[in-house]
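Apart from one protein chain that is not included, each protein chain of the complex appears where it belongs.
Chain IDs A, B, C, D and E follow the sequence of writing; residue 1 opens each chain.
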């Protein structure tokens, strides 16, 4: 058994997106992505949970100050994606389909270098209450 | 005291929208609607609760069969708005700003004629967990 | 404007039930109640919210002590219906179809005489997250 | 039927409190308030929902801009009560027992003069998921 | 660190059940299973979350299309258990006590052969908001 503690911080953002593969024609995109391929976009209230694990600092009792974690997520994720169109406004998705899977990987890759490398990290992203993803998979 | 019972059915849809008043210039639209005025849209997971009140039928014990209510909501609301861009794809909002207030009134006006006029009706619409509306206000 | 405050207490119970009208034949019962007419029953986690309204007592700041309200609900509702088969075990539903509407009316009628008559009362019953009822309808 | 729409904004704050009536001796306070009378306090995550009703402005589609409503609640309620001891830090409760009922009335009385008097207002306060109050009672 | 992403799909069904060991007499069954041994059954709203993990397909950005996952769960689990009496109507539980643990294992064993064997799988089953299980345990 390890003696690490995980801390989780939940944040949210609202965004529009469209699922499409530009290499495919419209018929194939519709067959694969259905209503999610609407060229005028649809949208979601995304709920993001960031998990950071490590040994609590004996001075503070914190693995990582959740206010600091919350501010990092606000400055680097919420500012970037909230009230945006992921396909149109966000260079990260110019050539990457904004599925929940890909959004989670992008968020992980943005946050990972900003968190102390001694700490483990994972993200969970809820696209709806019934559809959600986790990266890296535990 | 009345002896009516209210029944509630909750459904959801995901849509993109943008808040804007076409009679105003961009500066005023930005001042009033802020990030919600993003010309490329953003989106939400809308949760819709339809309330119908009346005296339960003594044969069935139902005010109204919730399966029938659910099907009405699916056929007339979910089919119309789910995975759509409210501004671009939905004629109801061509000249009406798709605020939560206006979406709730539009939904009420679509459903009201489809429900027995002896029954009272109200809609509640959650745009996010923290922002929601009700029409008519009780 | 009135100066009453409403207090709400939420409790839960788990029960089996079946929807059926004994005056109808099986074909009609299946047509009306569908899967809910399964002769072997199905079940729910019922969430019950009891609302009591009045002027707070200036000595306590309470409309009604929620611990007392919770105990009343436990003694008279949870003890009666939790882990029961509503149709088989509960005389209240021997000749009354246990729809959510009828269960709410039965619960109201049990609790109403137990609550100070100066106080208003209402019950809300969730059969699922998506189907719920309120009595009397506000 | 009226044609008002209600808008709701949900916010939260965390606070410590103790229920006690200084005119009573300790035995009576313990008998009435039980564990809630702990002289060292206990605490809650309060969830506050503010409801404002009126006719939407045809220029904006808003009954009231929810960002403005959220800022009012932050400036006048969250700043005042969040991470506070209601009995010790908040003059509103120096001689008023901080029951959920009384906290809701205090919040209503603070916010009411700050909202356009043409608009109706109501507050709902969750002390826990299972105990909540509403003022004025609808 | 692995580079797998997990996708989760949540579905629900309502069922009646009874906990009992037919090899034991009634006294022992009551001692062990208490109210859950009611011979007339009780019931639950089961919430099922199926987790599937793997490398996203670069063409689609999907680990597995959640619509396909949802349809599999509907066809093989919801159709089989929804609005059923697990003990009476479901051969899987003729000689297996329908505890949450056993239901989760049964669901896993039904779904596992239907999902690409390159993908990892896990199920979580909520019997109530306060009691839930996961298989295989992570």
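The working rule: a contact is a pair of C-beta atoms (placed from the backbone, for glycine too) under 8 Å apart; a residue touches a chain by one contact, two chains touch by 3 or more.
These figures come from a predicted structure and were not determined experimentally.
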Which displayed chains the unshown chain touches: A, D, E
Subunit E residues that touch the omitted chain in the full complex: 19, 21, 32-34, 96-102, 104-105, 129-138
Residue numbers in subunit A that touch the chain omitted from display: 1-11, 53-54, 56, 59-63, 65-67, 120, 138
Contact footprint on subunit D, counting only the chain that is left out: 12, 14-17, 35-36, 38, 40-45, 82-85, 88-89, 128-129
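Keep in mind that, in the parts below, only the chains that are shown with their structure count from here on.
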If a chain touches subunit B and subunit E alike, it appears here: A, C
When subunit B is superposed on subunit C by its C-alpha atoms, the rotation angle in degrees, nearest 5: 120
Length of the line joining the C-alpha centres of subunit C and subunit E, rounded to whole Å: 28
Sequence positions of subunit C contacting 2 or more other chains: 129, 138
In contact (per the touch rule at the top): chain pairs: A-B, A-E, B-C, B-D, C-D, C-E
